[in-house]
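I'd like to ask some things about the structure below.
A single protein chain has been omitted from the complex, and every remaining protein chain is retained in its original position.
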Amino acid sequence: MNLPLWLIPALPLAGFLLNGSVALFSGWRRARKATAAWREAHPGDHGHDEHGDAGHGPGDHGHDDHGHHGPFLPYGERLFYGVVGVLSVGLAAVVALANAVPYALASTASEGGIGPVVQSVWKWMAAGHVSIDMAFRLDPLSAMMVSFVTFVGLLIHVFSVGYMQDEEGYGRYFAYLNLFMFAMLTLILADSLVVLFIGWEGVGLCSYLLIGYYYDKDFAHAAGKKAFVTNRIGDFGMVLGIFGILALFGTADFSFVDMAKAGAVNGTASITVYAVCLLLFLGAVGKSAQVPLYVWLPDAMAGPTPVSALIHAATMVTAGVYLVARCSAVFVLAPDALTLVAWVGAGTAVFAATIGLAQNDIKKVLAYSTVSQLGYMFLACGVGAFGVGMFHVFTHAFFKACLFLGSGSVIMAMHHEQDMRAMGGLGRKVPRTYLTMMVATVAIAGIPPLAGFFSKDQILGAAFAGGHLVLFAIGLLTAGMTAFYMFRLARMTFYGEFRGTPEAEKRVHESPATMTIPLIVLAAGSILVGFLGVPEALGGANRFVSFLAPSLATAHPHHLSHATEYVLMALSVGVAAAGILLAWRWYGQKGATPEVPSAAAQAFYEKTGALGRLVENKWYVDEGIEAAVLSPFRRIGTFLWRGFDSLVIDGIVNASAFLVELTGDLVRFFTTGNVRNYALSFTLGVLVLALYVFLR
Amino acid sequence: MALPFPLSDLLVILPELILSELALGILLWAAVVKRERERALAWASLASLAIAAALLPVAASFAGELPRSAFGGMIALDGFSLFFKALTLLAAAVTILFSLRFVGTSPYPGGEYYALLLLTTVGMMFMASGTHLVSIYVALELMALSQYVLAGYFKQETKSVEAAAKYFVLGAFSSGVLLYGLSLVYGATGTLSLGGVSAALEAAPRSTLLMVGVVLVACGMLFKVASAPFHVWAPDVYEGAPTPVSAFFAVGPKLAAYAIFARIFFDGFGPRSDDWAPVLAASAALTMVVGNVGALMQTNVKRLLGYSSIGHAGYALLGLLAYRAGGAAGQPEAFGLWAILFYLTAYLLMTFGAFGLVVLLEAKGYATESVDDFNGLWKRNPLAAGAMVVFLLSLAGIPPTAGFVGKYLLFSAALKAGWPALVVLGVLMSAVSLFYYFRIVRAMYLVDGEGEVRWREEPAVAVAVGLCFAGTLAFGVLPQPLIALAKSCLLP
Partner (left out) sequence: MEGAAMNAVVPMTVPLNAFLAVGTILFVIGLAGVLLKRNALSMFLSIELMMNAVNLLFLAYARMRGDASGQMVVFFVIAVAAAEAAVGLAIFVALFRAKRSIDVDEIASLKW
């Protein structure tokens, strides 16, 4: 089929323009009609300030959906926005699949894959000897990305139709969502780092606007700052990285990947390659929320849940991984940089997972889980298994989007309550949400044969095979913790007794079909997509990774014997199962609260004393684990969360504020407003410069 | 009596001549026109600018082969000067559109205002053409003197007069220093024509006195483009001057100053570039830091944009430093220079756009435009807020805007010319700049506020801002035609 690639980003852009202009026009008309009346009806629109600092302290909870409940839009207008928003992304998905699927079939059919399809739309700029085309590229990597991004994006758009229906800014919401899709698809399909940078900045801007869109007060004061500071640091690295690539290869289009593979680096100064890799990785760290720039992502959960699902789980945050994979050929030239990638990834994975253990806000758990899973992806890239890392990007998109949308459905059912301590027993009340979320939970926990198992297991296998035993151990530990906190979430939300108020219990309701159907599709995806990459040890051909191989650097030729792989699989499944059982036991007890997770154990001590403890060693083990492993971890998690996040990162923010103060004083010192001082500074400037040439 | 120059030389300066005549005509007309019919003067001024613009190609075609030198080497007409003249005329036209209501509703008659604006434009056009230090000096003063008056045009506003007084004292002071530098250059080379200076520098050994002269000239130029450490006047003047005039100051004089800066330092002092390049590099570094860091603490939008324009002057200096950087396949191709041409065009569009929205956001009193006035703007006027976001993104150098392309070109040129440290600093400062640009975005999108500031519906300004908006996006998405134009303007 001959549908040009540029259609894929252009369709959401058209949707943005259409929805945006209609929303603009109708908003303008409504404002003219009803400004005065509306203001009288809503004397104070500031009723939410008491929830001041969401995200600071385990007790309080972010509010997802307490935005401006203005007058509902007329049905026809809402329908229009929804149809345009969904249709534009839907058509983009059709075009994407029409391009990607035949490409993938042809590529897998032929030996060694087929070359990339590059379509230049126009010459963007020719600067000096570097010419940059507005060109799109279809190769295994982008074909894979574009397929799942449009597909998951479409489902999230459909979900939004139901989820956002009560919002005043319905039209603008879809406009921004479409703009985001445009930017993301540009990022993916770009054939040059400079074009990629358009999307890179675009997704950042859309994310910023979408988070702050309805939920301004909290975000504007705290989260906005963090998101901003961290993203600027990341962008700084990214821009310098692009210039570095230009300096190294004399081009920024992805032909440099082939040049790097062939070893044709200008100058071949390894320190330069190393620096460029570090800079690009800095950009990736900022975008993909890795330590130490991860802080903005949990705060970004202030945005509407579908936005969290789309931007902060499935697509945008994986852009950093995509960048590293895209530039993998350069990274392998700097093995030290790759090692750093692996360690940052592993560190983030375990670090965020520990924090996840201590969260009570359902979206915060998922947010830290996302950070942790992104760490896995970087770990994979760092040990040279880029294909496996991208496989995890792919599977993660399905189950994490499902989890986020499911949490959105739960939050909606709970009327914007996000604290899991006020939930419980929802499984019977929201059966479709419950079932789909459980599927995704099992998938992320790494239980075969769901998607998460295959990708996670291969990451651990790659770490092990590469001889990175510490990294492997960290990954394994993280797998256990992931299973633990995810089942803790499931247990606290869907099982047991309802812990909220009786009124709240009565109002719990299942979500409409526009929301549950995407959940079902995503749950099905969470079950199925893993089979695209079944490893050889399990009788598969690992088609996914071998399909991606032409786009990526040659992976390390580490091969494990099937026996070893079986052992590793058993180990990872075993650890996950242990985490699940532990969570199930602790959070399944009647009357249990998160503050006293082992109430049963405490009661047991009181009855039986020390002897009973020894006899009943089941509890002893639990306690032992609690005391020896989990409690410190939880403490560390809480400490890190409070200490690091609040202290260090706020410290950085404050330090930058201090820096501004300081420079402000300097500016004040020089810009006194007195013209004689200006003349003096002028004269001093002249003297210094004249002295310089005089002494030269 | 025989003229000391061929009559056809007059054709070379035809646009300037006609524009001066029209400006004087408008001045005369202003003496008799009724206050309420002054808007006609504005339209007449716009028409004059249009006529001058239309005469540019006429002059170019009559002048024969470009570059065409005239008046004994005082003036030259070439692609470079035509490019700058066109930009200057555009800047003046946009300023007039911004000024219509501002001047119309003020207690001050508008006639002289428009005449002065046209005369300062004439000065800038001559600057773009000057190839002799004397003609450049006189043109510079024609521009500057008109501007001192424009800054203080709202003479009952203390801020306006204060801005004018400061601008005047420092401007006159800087031209004194500039003149002293010129005298040293003259003493060392015996000539003031740029070609002569260049030839003398090639031949003569390095003399310290001469280099001091060159540095003093550089200081005068750096003052005009508002570069550190000669920038302190700029924020004060931008804040105090009437907003349309501030917008004009942030763009027009800088364009012209960059034109003569480039010409003096390449055509004149080029052979000694090893000596003056470090001076410019130091100033560029300092300017980028001072401008961007200084803007961080500003609450007044005009002042903020003033500091931001200082930062941009720093980026543009990178282009001057890199003017020799080659292009494709080892051809010498003045990469830095056409990067500046592109960048200044982008700068014109985005700065005027941002200032135009400040004009629209006319506050209660005079010059109290605080960032808070933008609070909740997207609810009141989403289109304006969206346009502002684009201008600010462009100023910060985010794709796909003209500002990004311009910055990319400048930084590439600087890299190619061997100034990587300055590029790193520039990228860092661009990252910093987002902080203060986004304070406005935050105010517009994330802060609730009805704002006591009235939003004026003003078609003329809206049209001008719309043009800037279209240009900012168009040259970001399709920069190649402008790049090609800028390149072709530099070919001999």
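Going by the order they are written in, the chains are A and B; count residues from 1 in each one.
Here is the rule we use: a residue touches a chain if its C-beta (ideal position, glycine included) is under 8 Å from a C-beta of that chain, and two chains touch if they have at least 3 such contacts.
Since we're looking at a predicted model, the values are computed, not measured.
The chain not shown here is touched by just one of B:Leu28, B:Ala50 or B:Val134, and that residue is B:Val134.
Note on the undisplayed chain: of the listed residues B:Leu41, B:Ala76, B:Ala164 or B:Ala277, the one touching it is B:Ala164. Within the whole complex, the absent chain has one touching residue among B:Leu192, B:Val214 or B:Ile310, and that is B:Leu192. Here the missing chain is touched by one residue of B:Asp236, B:Asp275, B:Asp373 or B:Glu458, and it is B:Asp236.
What chain A contributes to its contact with the hidden chain is residues 664, 667-668, 671-676, 679-680, 683. Against the chain not displayed here, chain B makes contact via residues 134, 137-138, 141, 145, 148-149, 152, 155-159, 161-166, 168-169, 172-173, 176-177, 179-180, 182-184, 186-187, 190-192, 235-237, 239-240, 297-298.
The rule is short, and it goes like this: only the chains that are shown with their structure count from here on.
With each centre defined as the average position of its C-alpha atoms, the distance from chain A to chain B rounds to 43 Å.
Within the complex formed with chain B, the chain A residues making contact are 24, 27-28, 31, 45-46, 122-130, 134, 172, 194, 197-198, 201-202, 205, 209, 212-213, 216-217, 219-220, 224, 228, 232-233, 235-236, 239-240, 243, 246-247, 660-661, 663-664, 667, 670-671, 673, 675, 677-679, 681-682, 684-686, 688-690, 692-694, 696. Residue ranges of chain B in contact with chain A, taken from their complex: 165-166, 169-170, 173-174, 177, 208, 211-212, 214-216, 218-219, 223, 228-230, 232-233, 235-236, 275-276, 278-279, 282-283, 290, 293-294, 296-297, 325-329, 333, 335, 339, 380, 382-383, 389, 393, 398-400, 405, 408-409, 411-413, 415-416, 423-424, 427-428, 430-432, 434-435, 438, 442, 445-448, 477-480, 483.
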